[in-house]
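There's a structure below that I have some questions on.
With one protein chain removed, the remaining protein chains of the complex are shown where they sit.
Chains: A, B and C, in written order; residue numbering restarts at 1 for each.
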Amino acid sequence: MAIVLGPNRYGKAESRVVRIQRDTPRHEIRDLNVSTALRGWFDAAHIEGDQSAVLPTDSQKQTVYAYAKQAAWDTTEEYALTLARHFVDDIEPVDTARVEIEEYAWERVTTADGAEHDHTWVRRGPEVRTVAVTVSGAGAAQRTWVVGGVKDLTILKSTGSEFRGFLQDPYTVLEPAADRVMATSLVAGWRFSTLEVDWDEAYASIRQALVATFANLHSLALQQTLYAMGRAVLEACPEVAEIRLSAPNKHHFAYDLARFGIENRGEIFHAADRPYGLIQATVMHDDAEDAGPAWESFTGLV
Amino acid sequence: MAIVLGPNRYGKAESRVVRIQRDTPRHEIRDLNVSTALRGWFDAAHIEGDQSAVLPTDSQKQTVYAYAKQAAWDTTEEYALTLARHFVDDIEPVDTARVEIEEYAWERVTTADGAEHDHTWVRRGPEVRTVAVTVSGAGAAQRTWVVGGVKDLTILKSTGSEFRGFLQDPYTVLEPAADRVMATSLVAGWRFSTLEVDWDEAYASIRQALVATFANLHSLALQQTLYAMGRAVLEACPEVAEIRLSAPNKHHFAYDLARFGIENRGEIFHAADRPYGLIQATVMHDDAEDAGPAWESFTGLV
Amino acid sequence: MAIVLGPNRYGKAESRVVRIQRDTPRHEIRDLNVSTALRGWFDAAHIEGDQSAVLPTDSQKQTVYAYAKQAAWDTTEEYALTLARHFVDDIEPVDTARVEIEEYAWERVTTADGAEHDHTWVRRGPEVRTVAVTVSGAGAAQRTWVVGGVKDLTILKSTGSEFRGFLQDPYTVLEPAADRVMATSLVAGWRFSTLEVDWDEAYASIRQALVATFANLHSLALQQTLYAMGRAVLEACPEVAEIRLSAPNKHHFAYDLARFGIENRGEIFHAADRPYGLIQATVMHDDAEDAGPAWESFTGLV
Partner (left out) sequence: MAIVLGPNRYGKAESRVVRIQRDTPRHEIRDLNVSTALRGWFDAAHIEGDQSAVLPTDSQKQTVYAYAKQAAWDTTEEYALTLARHFVDDIEPVDTARVEIEEYAWERVTTADGAEHDHTWVRRGPEVRTVAVTVSGAGAAQRTWVVGGVKDLTILKSTGSEFRGFLQDPYTVLEPAADRVMATSLVAGWRFSTLEVDWDEAYASIRQALVATFANLHSLALQQTLYAMGRAVLEACPEVAEIRLSAPNKHHFAYDLARFGIENRGEIFHAADRPYGLIQATVMHDDAEDAGPAWESFTGLV
């Protein structure tokens, strides 16, 4: 019964790259948190301490910054694809590269006359756009996976949501709710089945499908809402093969004011921290091919 | 040399109150994090453990939720004033009450046709609006202080900022910068000299003064920018007696790509976490009256 | 090309359960953060909004607290096993249950005479013990997986570590290091091949194997150290089939003081935040059976 090395990878996590495009007076900003991970022929590094096949994580970091300038890229997905291909194609011992990126949104300041400022922005959040690219193998056999996503998309509806008719067991004391606040801080990832995608447009349409479905569906449960959100994304963006949604049920409890002689008709709530419900679901095309390593998160960021 | 009890206070921190106004199909939301602190005749509680003058922090919490409904309020400042006055006026041993509130912004979802949704919002951040109200004393001698504020207002300009001509000492190795990225995550508080204020309008005009000044001033240093921001606020909002600004200098270092044969003309930056510069300044009317306890933060939230 | 529901689960995350055993004057404390997740026949909840098979997450929370008292348990693993079996065995629509727990350590206060106090403790961290139990299926076919673990075990050695002889590419500017600080904040999980385990003793011996190996091995790279740590655990605890290690390389850079005429022989370091190296490796018995759902984390906590 021998002890052996199993799956392994390594990289540089969370390089904070900011790119300013300043070719014209109206600057553009991209604000990224970039992580890279490599798999390959690194057994000797583990077993014997032999580093001769190991590209330092510092070199990966330098590459991340260098490619931010020298690669031609408009969208973060293009940048991630170029980086991942470089590691697989140009670094001999690397078999598979994964690039995970968080992108932070900035919004232009408007000045007194309502005009957008050329080179000043304020951060907009809390939602963060994510991308995870995996490239594996050489030449004609090379395969590529792109997973787009969003995290911390915090959304709330003050009516149009109920929860009742649920299973009862001896520990069930919850009262059915005919009209409640429903809120979540969504984390979602969607796997593309092709690289022929207008990435920014896809992101906008997917985000809109998520948000509008949450708003418009009269919800019988968060499960139902998530499934409908997933369907809406697949219908809005045919390049998506599969979407995974993870949604904390951010409980808003109607506060008991009756004991003080005050009527509370769904107006005053306590927003609780913990515990919270947590609902996770996948929605997919039934002929979606195997996802391979697409979902093997490196940093947990994406 | 006797040992004595010095200044003391107590309260309930971080009650998470959400108010939905639902009188019409178009709902309104206010999302607050409320803390209350009381000063008064509490020596016996400390010295002898006698609780007979101590209103429990749980009762303070109940009051926070009850007043969210029963007080008539449009703005968070009005709600805070009503709460603070209640504690001082109605609870015998209380001499001074302080109410600190963070307010989180929500933005209406737009549906497919571009219409705003009646009852669904997404959270907007990271910036948070703050208010701290202090009420002290009884009857005609009662005094009131209101400090408005903002925190985590993250703002960046990609040009229009330099830093040079600074003092040199033996540990000075910094190169002068003729054109740099300047970014901060502003925390500011402004003390009003009156209660006759349109609170929401004041907030909007102050925020605009801060943001526009940051954008428009060609900056020789963050100190100069902060001072100009403070002046602009006092000029835009005459009800403000004093503003305090605390601004981390979120360093963005131009990345050295020359060693890889790549020219980097202010395009690629590393956004550093720590250490960071930290600049703090007060701007005030020269005849501003004494601030009293206005700035004595209870939770550090505000 | 139909759209279908894929894998899904739901539960209550982060119930903060504290148990005090007070049968004798010397109390005992267990401080837990408990999450439960259920898989089963929940398609109708997603597709039709039919909740009749859905045990509310609130009921799961009630069960978590009730079982903390009524289940007989000494170790957190026993508690988790009892909870997970209850959901699978007693709740009809549930096929698979997963229980994830963080356990926080408390240390008894010592009083003036050096004696341990009976009922007062101080929290000890940052390291946190973790357990993840999965139970699936009914009757004789029921299967169970237990993954123990630790997170945020922060460890540093000030010598006995080098890094050189690594691969060079055009972006490699790192200098080889013959003697460096090596530090990490380890996250590790180990999968048991049996339930016949003295859980507390296993934890203690595994933690000691991790720590002692990190200390004693002269390290040529973090990869080598992780592999040796994994081997040491499998050798120290034969009930472990597989261990997964994730280790951020918390860089400590020797500060350049030479420019000030000060010699720095590995004495003064800057501890950097981001970016950081991240090394992940698995060490396993070569005949370890398939891990099934053992590693499918629900909350990311474990």
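Please note the rule applied: contacts are C-beta pairs under 8 Å (C-beta built on N, C-alpha and C of every residue); 3 or more make two chains touch, one makes a residue touch a chain.
Model, not experiment: these values are computed from the prediction.
Undergrad: Would you indicate which residue among C:126, C:165, C:238 or C:300 is in contact with the undisplayed chain?
TA: Hidden-chain contact among the options goes to C:126.
Undergrad: Can you say which of B:110, B:205, B:264 or B:282 touches the chain missing from this structure?
TA: In the full complex, the listed residue that touches the missing chain is B:282.
Undergrad: Contact with the hidden chain only, please: which chain A residues?
TA: The list for chain A reads 170-171, 173, 259-260, 273-274.
Undergrad: Touching the hidden chain in the full complex, which residues of chain C are there? Just list them.
TA: Residues 15-22, 27, 29, 31, 62, 65-66, 68-70, 106, 109, 111-112, 117, 119-127, 153-160, 181, 208, 211-212, 214-216, 252, 255, 257, 260, 262, 264-273 of chain C touch the chain absent from view.
Undergrad: Can you name the residues of chain B that touch the chain not displayed here?
TA: Against the left-out chain, chain B lists 1-16, 35, 37, 42, 45-59, 61-63, 66, 90-93, 163-167, 169, 171-174, 219-221, 223-224, 226-227, 230-231, 234-235, 242, 248-249, 274-287, 298-300.
The criterion applied here is as follows: only the chains that are shown with their structure count from here on.
Undergrad: Skim through the chains and flag the pair connected by the most C-beta pairs in contact.
TA: The chain pair with the largest number of C-beta contacts is A-C.
Undergrad: Quick check for the class: compute each chain's Cα centroid; which one is farthest from the centroid of chain C?
TA: The most remote chain is B.
Undergrad: If chain A and chain C share one sequence, what is the angle of the rotation that overlays their CA atoms, in steps of 5 degrees?
TA: Resulting rotation angle: about 180 degrees.
Undergrad: For chain A and chain B, what's the span in angstrom between their mean Cα positions?
TA: Here the centre of chain B sits 30 Å away from the centre of chain A.
Undergrad: Do you know which chain A residues sit against two or more other chains?
TA: Answer for chain A, listing residues that touch two or more other chains: 15-16, 62, 66.
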